[in-house]
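Our next item is chain A:
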Amino acid sequence: MNSTVIMFYCISAFILGTGILAVTTGKIFRSAIWLLFSMMGIAGLYFWMQMEFIAAVQIIVYVGGIVVLIIFSIFLTQKSGEEMPKPPLTKTIFSLLAAILGFIFSYLLIYQYGFNDGNAPFELKVSDIGLKMLDTGEHGFILPFEVISVLLLAALVGCIVIAMKVKSIEE
Partner candidate 1 sequence: MLSLENITNAVHEWLNATLNPTLALLSEFVIVGVLAIALFAVLGLSLVLMERKVAAFIQIRLGPNRVGPFGMFQTVADTLKLIMKEGLTPDGADKFLFNLAPYIVMIAAMMLLAPIAFAKGFQIWDINIGVLFLTAVSSISVIGILMAGWASNNKYSLLGAMRSGAQIVSYELSAGLSIITIVILTGSLQISDIINAQANGWWIFKGHIPVLISFVIFIIAVTAETNRAPFDLAEAESELTAGFHTEYSGMKFALFFLAEYINIFIACAIGATLFLGGWMPFHIGHWEAFNHIMDFIPSSFWFIGKTFFLIFLMMWFRWTFPRLRIDQLLNLEWKYLLPISLVNLLVVALMAVMGWHF
Partner candidate 2 sequence: MFIIDYIKDIFKGLKSLLTGMKITGYYFTHHKEIITEQYPDNRATLKMADRFRGEVVMIHDEDNEHACTGCSACELACPNGTIKIINKFDVNAEGKKKKAIDTFIYHLELCTMCNLCIVACPTDTIKMEPNFEHSVYDRSKLTKVLNRPGSKIKAGVE
């Protein structure tokens, strides 16, 4: 075992531990904080895989954006210090069962499928991402890029329309 392997196990344990806490904690605000840690752990995993760009995007979008948004919505809608009602026992058992069975099934699938690791060196250059993003050629991503930007714009407009108070009704 070298240091890389140890780091991988630490990061994985962190991701899974905080992830489990995020879905089981009773207090909703704490749950959001655990989710945040889980996201940061995943960013750490990307760093471990030497995908610095993805890791940074992960931190910016998830940690700086989505989790803050979630925390805000918790502040706005919840009595956030309260314990949330516990799910009924049968529901918990069946969900747990479903999750574990699903995990075992996927585990067997992954285990049986032999991946042939190319072990070719991989280096993520930021300029490559930029070039590919705007490439109109065979392996270019200009179309999805444009579609995504339209989607973002639509989401932006949609959010404003949904969350805007309808003044005429209230007055």
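Regarding selection, all candidates are chains of the complex that A comes from, given by their letters.
FYI, contacts are C-beta pairs under 8 Å (C-beta built on N, C-alpha and C of every residue); 3 or more make two chains touch, one makes a residue touch a chain; residues count from 1.
Source: prediction; values computed, not measured.
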(request) Using the touch rule from the top, find which candidate among 1 or 2 meets chain A in this complex. (result) 1
(request) Note which residues of chain A are touching candidate 1 in the complex, please. (result) 3, 27, 29-30, 33, 36, 40, 52-53, 55-57, 59-60, 63-65, 67-68, 71-72, 75, 80-81, 125-127
